[in-house]
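Note that one protein chain of the assembly has been removed; the remaining protein chains are unaltered in position.
Up next, subunit A:
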Amino acid sequence: MTEPSISDVPMEKPKGMPSWVQHLIVFAVFIAIWEASVQFQWVSALILPSPFDVVVAWWDLAIVRKLIWDDFFVTLTEVLIGFGFGAAFGTVIAVFSAMQPTFRRLVSPYMVALQVTPRIAVAPIIVAWLGFGMEPKIAIAAIICFFPIFINTLTGLMQVDEDRMEMFASLRASRWQVFRHLQLPGAMPVIMAGYKTGISLALIGAIVGEFVSASVGIGVLIQRFSFQLLLPQAFACLIMLTVMGLTLYGAASLVDRHVVFWKHDALLAKISRRLRTRYADLLSRDRSVQAVKEPV
(Lines give C-alpha, C1' and ligand atoms only; values in the text may rest on other atoms or scores of the structure.)
Protein backbone atom coordinates (compact mmCIF):
# COMPACT_ATOMS: atom_id res chain seq x y z
CA MET A 1 0.00 0.00 0.00
CA THR A 2 1.49 3.34 0.93
CA GLU A 3 5.21 3.37 1.30
CA PRO A 4 6.34 5.12 4.46
CA SER A 5 8.24 8.32 3.97
CA ILE A 6 10.73 9.95 6.31
CA SER A 7 8.31 12.86 6.65
CA ASP A 8 5.83 10.47 8.32
CA VAL A 9 8.32 9.52 11.04
CA PRO A 10 7.41 11.27 14.28
CA MET A 11 9.99 13.87 15.25
CA GLU A 12 10.44 15.20 18.79
CA LYS A 13 10.02 18.91 19.37
CA PRO A 14 13.49 20.52 19.55
CA LYS A 15 14.60 21.61 23.00
CA GLY A 16 16.91 24.58 23.60
CA MET A 17 18.25 25.81 20.27
CA PRO A 18 15.84 26.36 17.40
CA SER A 19 15.54 23.41 15.09
CA TRP A 20 17.17 25.10 12.11
CA VAL A 21 20.28 25.97 14.13
CA GLN A 22 20.62 22.32 15.12
CA HIS A 23 20.23 21.25 11.51
CA LEU A 24 22.81 23.80 10.42
CA ILE A 25 25.33 22.54 12.97
CA VAL A 26 24.87 18.91 11.96
CA PHE A 27 25.20 19.87 8.30
CA ALA A 28 28.36 21.88 8.97
CA VAL A 29 29.91 18.99 10.88
CA PHE A 30 29.01 16.59 8.07
CA ILE A 31 30.57 18.84 5.43
CA ALA A 32 33.62 19.42 7.63
CA ILE A 33 34.25 15.69 8.06
CA TRP A 34 33.77 15.15 4.32
CA GLU A 35 36.17 17.98 3.47
CA ALA A 36 38.70 16.77 6.06
CA SER A 37 38.62 13.20 4.81
CA VAL A 38 39.63 14.42 1.38
CA GLN A 39 42.12 17.08 2.61
CA PHE A 40 43.95 14.59 4.85
CA GLN A 41 43.71 11.93 2.13
CA TRP A 42 41.78 9.41 4.20
CA VAL A 43 40.01 8.84 0.92
CA SER A 44 41.49 9.51 -2.51
CA ALA A 45 40.22 12.73 -4.09
CA LEU A 46 39.78 10.72 -7.28
CA ILE A 47 37.12 8.61 -5.60
CA LEU A 48 35.48 11.18 -3.38
CA PRO A 49 35.59 14.81 -4.49
CA SER A 50 35.65 17.36 -1.70
CA PRO A 51 32.54 19.43 -1.08
CA PHE A 52 34.46 22.46 -2.20
CA ASP A 53 35.30 20.79 -5.51
CA VAL A 54 31.64 19.85 -5.97
CA VAL A 55 30.51 23.42 -5.40
CA VAL A 56 33.11 24.71 -7.82
CA ALA A 57 32.07 22.14 -10.41
CA TRP A 58 28.40 23.02 -9.94
CA TRP A 59 29.16 26.74 -10.25
CA ASP A 60 31.07 26.11 -13.44
CA LEU A 61 28.39 23.89 -14.98
CA ALA A 62 25.31 25.76 -13.85
CA ILE A 63 26.31 29.40 -13.64
CA VAL A 64 29.41 29.97 -15.76
CA ARG A 65 28.84 27.62 -18.68
CA LYS A 66 25.09 27.13 -18.12
CA LEU A 67 25.51 23.57 -19.33
CA ILE A 68 23.13 21.60 -17.18
CA TRP A 69 19.90 23.54 -17.41
CA ASP A 70 18.78 22.07 -20.72
CA ASP A 71 19.36 18.61 -19.30
CA PHE A 72 17.65 19.55 -16.06
CA PHE A 73 14.49 20.65 -17.82
CA VAL A 74 14.49 17.67 -20.17
CA THR A 75 14.59 15.32 -17.19
CA LEU A 76 11.97 17.36 -15.34
CA THR A 77 9.68 17.30 -18.37
CA GLU A 78 10.06 13.52 -18.70
CA VAL A 79 9.21 13.10 -15.03
CA LEU A 80 6.16 15.35 -15.12
CA ILE A 81 4.67 13.92 -18.32
CA GLY A 82 5.50 10.36 -17.24
CA PHE A 83 3.88 10.95 -13.88
CA GLY A 84 0.86 12.47 -15.61
CA PHE A 85 0.34 9.37 -17.73
CA GLY A 86 1.06 6.97 -14.86
CA ALA A 87 -1.32 8.84 -12.56
CA ALA A 88 -4.07 9.07 -15.17
CA PHE A 89 -3.93 5.38 -16.11
CA GLY A 90 -3.42 4.24 -12.51
CA THR A 91 -6.35 6.27 -11.26
CA VAL A 92 -8.76 5.42 -14.07
CA ILE A 93 -8.04 1.69 -14.02
CA ALA A 94 -8.29 1.66 -10.22
CA VAL A 95 -11.64 3.45 -10.33
CA PHE A 96 -12.97 0.93 -12.87
CA SER A 97 -11.64 -1.93 -10.75
CA ALA A 98 -13.27 -0.54 -7.64
CA MET A 99 -16.64 -0.12 -9.30
CA GLN A 100 -16.67 -3.30 -11.40
CA PRO A 101 -15.99 -6.57 -9.51
CA THR A 102 -15.67 -8.54 -12.76
CA PHE A 103 -13.16 -6.09 -14.21
CA ARG A 104 -11.28 -6.18 -10.91
CA ARG A 105 -11.12 -9.97 -10.96
CA LEU A 106 -9.92 -10.04 -14.54
CA VAL A 107 -7.17 -7.41 -14.24
CA SER A 108 -5.85 -8.53 -10.87
CA PRO A 109 -3.47 -11.24 -12.21
CA TYR A 110 -1.82 -8.66 -14.46
CA MET A 111 -1.47 -6.28 -11.56
CA VAL A 112 0.19 -9.00 -9.49
CA ALA A 113 2.54 -9.70 -12.43
CA LEU A 114 3.32 -6.01 -12.62
CA GLN A 115 3.97 -5.93 -8.90
CA VAL A 116 6.44 -8.83 -8.81
CA THR A 117 8.31 -8.01 -12.03
CA PRO A 118 11.14 -5.53 -11.48
CA ARG A 119 9.58 -2.77 -13.54
CA ILE A 120 12.95 -1.20 -14.30
CA ALA A 121 13.76 -4.23 -16.42
CA VAL A 122 11.34 -3.04 -19.11
CA ALA A 123 13.55 -0.01 -19.78
CA PRO A 124 15.69 -1.51 -22.58
CA ILE A 125 12.60 -2.95 -24.27
CA ILE A 126 10.82 0.37 -24.15
CA VAL A 127 13.87 2.07 -25.61
CA ALA A 128 13.98 -0.53 -28.38
CA TRP A 129 10.36 0.30 -29.14
CA LEU A 130 10.35 4.04 -28.82
CA GLY A 131 13.86 5.07 -29.78
CA PHE A 132 16.13 7.64 -28.27
CA GLY A 133 14.00 10.72 -27.66
CA MET A 134 11.99 11.69 -24.59
CA GLU A 135 9.19 9.22 -25.32
CA PRO A 136 10.81 6.09 -23.88
CA LYS A 137 11.81 7.95 -20.70
CA ILE A 138 8.28 9.22 -20.31
CA ALA A 139 6.93 5.71 -20.84
CA ILE A 140 9.34 4.18 -18.32
CA ALA A 141 8.53 6.85 -15.73
CA ALA A 142 4.82 6.21 -16.31
CA ILE A 143 5.16 2.43 -15.98
CA ILE A 144 7.19 2.68 -12.78
CA CYS A 145 4.87 5.14 -11.05
CA PHE A 146 1.65 3.50 -12.28
CA PHE A 147 1.60 0.69 -9.77
CA PRO A 148 1.58 2.47 -6.37
CA ILE A 149 -0.97 4.92 -7.75
CA PHE A 150 -3.20 2.11 -8.98
CA ILE A 151 -2.96 0.05 -5.82
CA ASN A 152 -3.45 2.99 -3.45
CA THR A 153 -6.43 4.30 -5.35
CA LEU A 154 -8.02 0.86 -5.47
CA THR A 155 -7.49 0.03 -1.80
CA GLY A 156 -8.59 3.52 -0.81
CA LEU A 157 -11.83 3.22 -2.76
CA MET A 158 -12.50 -0.31 -1.48
CA GLN A 159 -12.04 0.44 2.21
CA VAL A 160 -15.38 2.13 2.86
CA ASP A 161 -16.89 1.95 6.26
CA GLU A 162 -19.92 -0.38 6.36
CA ASP A 163 -21.98 1.93 8.57
CA ARG A 164 -21.46 4.90 6.28
CA MET A 165 -22.42 2.69 3.36
CA GLU A 166 -25.67 1.74 5.13
CA MET A 167 -26.31 5.37 5.99
CA PHE A 168 -26.02 6.25 2.29
CA ALA A 169 -28.22 3.29 1.40
CA SER A 170 -30.88 4.42 3.87
CA LEU A 171 -30.78 7.84 2.19
CA ARG A 172 -31.31 6.03 -1.14
CA ALA A 173 -28.06 7.30 -2.62
CA SER A 174 -27.23 6.16 -6.15
CA ARG A 175 -24.02 4.30 -6.89
CA TRP A 176 -22.57 7.43 -8.41
CA GLN A 177 -23.50 9.44 -5.31
CA VAL A 178 -21.87 6.85 -3.06
CA PHE A 179 -18.74 7.15 -5.18
CA ARG A 180 -18.81 10.92 -5.40
CA HIS A 181 -19.72 11.76 -1.81
CA LEU A 182 -18.35 8.83 0.18
CA GLN A 183 -15.84 6.57 -1.55
CA LEU A 184 -13.77 9.12 -3.41
CA PRO A 185 -13.31 11.71 -0.66
CA GLY A 186 -12.79 8.92 1.87
CA ALA A 187 -10.06 7.44 -0.31
CA MET A 188 -8.35 10.78 -0.97
CA PRO A 189 -5.72 10.47 1.82
CA VAL A 190 -4.61 7.08 0.50
CA ILE A 191 -4.79 8.19 -3.13
CA MET A 192 -2.64 11.24 -2.43
CA ALA A 193 -0.10 9.05 -0.63
CA GLY A 194 0.07 7.00 -3.83
CA TYR A 195 0.72 10.13 -5.89
CA LYS A 196 3.48 11.17 -3.50
CA THR A 197 5.19 7.80 -3.87
CA GLY A 198 4.53 7.92 -7.62
CA ILE A 199 6.23 11.24 -8.27
CA SER A 200 9.47 10.01 -6.68
CA LEU A 201 9.27 6.79 -8.67
CA ALA A 202 8.68 8.72 -11.90
CA LEU A 203 12.00 10.46 -11.32
CA ILE A 204 13.72 7.09 -10.90
CA GLY A 205 12.05 5.91 -14.11
CA ALA A 206 13.20 8.89 -16.14
CA ILE A 207 16.80 8.54 -14.93
CA VAL A 208 16.86 4.81 -15.63
CA GLY A 209 15.58 5.55 -19.12
CA GLU A 210 18.37 8.08 -19.61
CA PHE A 211 20.95 5.56 -18.39
CA VAL A 212 19.78 3.05 -20.95
CA SER A 213 20.06 5.42 -23.82
CA ALA A 214 19.82 9.14 -24.28
CA SER A 215 21.73 12.18 -25.38
CA VAL A 216 20.26 14.74 -22.98
CA GLY A 217 19.15 14.64 -19.36
CA ILE A 218 20.74 14.77 -15.94
CA GLY A 219 21.07 10.97 -15.98
CA VAL A 220 23.12 11.22 -19.16
CA LEU A 221 25.40 13.83 -17.60
CA ILE A 222 25.98 11.76 -14.46
CA GLN A 223 26.83 8.74 -16.57
CA ARG A 224 29.14 10.71 -18.87
CA PHE A 225 30.97 12.52 -16.05
CA SER A 226 31.40 9.27 -14.13
CA PHE A 227 32.89 7.49 -17.15
CA GLN A 228 35.31 10.40 -17.55
CA LEU A 229 36.09 10.23 -13.83
CA LEU A 230 34.91 13.84 -13.46
CA LEU A 231 33.41 13.04 -10.08
CA PRO A 232 32.91 16.62 -8.82
CA GLN A 233 30.75 17.22 -11.89
CA ALA A 234 28.88 13.94 -11.37
CA PHE A 235 28.18 14.91 -7.76
CA ALA A 236 27.02 18.35 -8.85
CA CYS A 237 24.48 16.69 -11.16
CA LEU A 238 23.40 14.35 -8.39
CA ILE A 239 22.66 17.34 -6.21
CA MET A 240 20.51 18.75 -9.00
CA LEU A 241 18.49 15.54 -8.87
CA THR A 242 18.13 15.81 -5.11
CA VAL A 243 16.81 19.32 -5.56
CA MET A 244 14.42 18.15 -8.28
CA GLY A 245 13.18 15.27 -6.13
CA LEU A 246 12.67 17.53 -3.14
CA THR A 247 10.78 20.09 -5.20
CA LEU A 248 8.49 17.48 -6.74
CA TYR A 249 7.81 15.78 -3.42
CA GLY A 250 7.29 19.13 -1.74
CA ALA A 251 4.79 20.16 -4.42
CA ALA A 252 2.94 16.85 -4.07
CA SER A 253 2.85 17.28 -0.29
CA LEU A 254 1.46 20.77 -0.67
CA VAL A 255 -1.29 19.54 -2.98
CA ASP A 256 -1.95 16.67 -0.58
CA ARG A 257 -2.33 19.05 2.33
CA HIS A 258 -4.96 21.07 0.52
CA VAL A 259 -6.83 18.17 -0.99
CA VAL A 260 -6.95 16.28 2.30
CA PHE A 261 -7.56 19.47 4.24
CA TRP A 262 -9.70 17.80 6.88
CA LYS A 263 -6.70 16.09 8.44
CA HIS A 264 -5.09 19.42 9.29
CA ASP A 265 -6.49 21.44 12.17
CA ALA A 266 -4.90 24.69 11.02
CA LEU A 267 -6.55 24.42 7.60
CA LEU A 268 -9.89 23.47 9.15
CA ALA A 269 -9.80 26.56 11.33
CA LYS A 270 -9.14 28.69 8.26
CA ILE A 271 -11.98 27.11 6.30
CA SER A 272 -14.34 27.47 9.26
CA ARG A 273 -13.54 31.19 9.40
CA ARG A 274 -14.23 31.51 5.68
CA LEU A 275 -17.51 29.63 5.99
CA ARG A 276 -18.52 31.76 8.95
CA THR A 277 -18.13 34.85 6.80
CA ARG A 278 -19.95 33.31 3.85
CA TYR A 279 -22.89 32.17 5.97
CA ALA A 280 -22.94 35.18 8.29
CA ASP A 281 -26.63 35.89 7.59
CA LEU A 282 -27.63 32.29 7.96
CA LEU A 283 -25.78 31.80 11.22
CA SER A 284 -27.06 34.96 12.86
CA ARG A 285 -30.68 33.97 12.39
CA ASP A 286 -32.47 33.20 15.60
CA ARG A 287 -35.37 30.93 14.93
CA SER A 288 -34.32 28.09 17.14
CA VAL A 289 -37.23 25.89 18.07
CA GLN A 290 -36.31 26.00 21.73
CA ALA A 291 -33.59 27.57 23.79
CA VAL A 292 -30.76 25.10 24.05
CA LYS A 293 -28.38 24.23 26.77
CA GLU A 294 -24.65 23.93 26.35
CA PRO A 295 -23.73 21.04 24.10
CA VAL A 296 -21.88 18.17 25.68
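The rule is simple: a residue touches a chain if its C-beta (ideal position, glycine included) is under 8 Å from a C-beta of that chain, and two chains touch if they have at least 3 such contacts; residues count from 1.
Everything below uses one rule, namely that contacts and distances are computed from a predicted model.
For the omitted chain of this complex, the UniProt record lists the protein as "Bicarbonate transport ATP-binding protein CmpD", which is one of "Bicarbonate transport ATP-binding protein CmpD", "FAD-dependent oxidoreductase", "ABC transporter" or "Carbon monoxide dehydrogenase small subunit".
Within the set A:A88, A:L106 or A:A169, the residue that contacts the chain not displayed is A:A169. Across A:Q39, A:Q115, A:Q177 or A:T247, the single residue that touches the chain missing here is A:Q177. Residue positions on subunit A in contact with the hidden chain: 161, 163-164, 166-173, 177, 181-182, 185-186, 188, 261-263, 265, 268, 271-272, 275-276, 279, 282-283, 285, 287-290, 292-296, in rising order.
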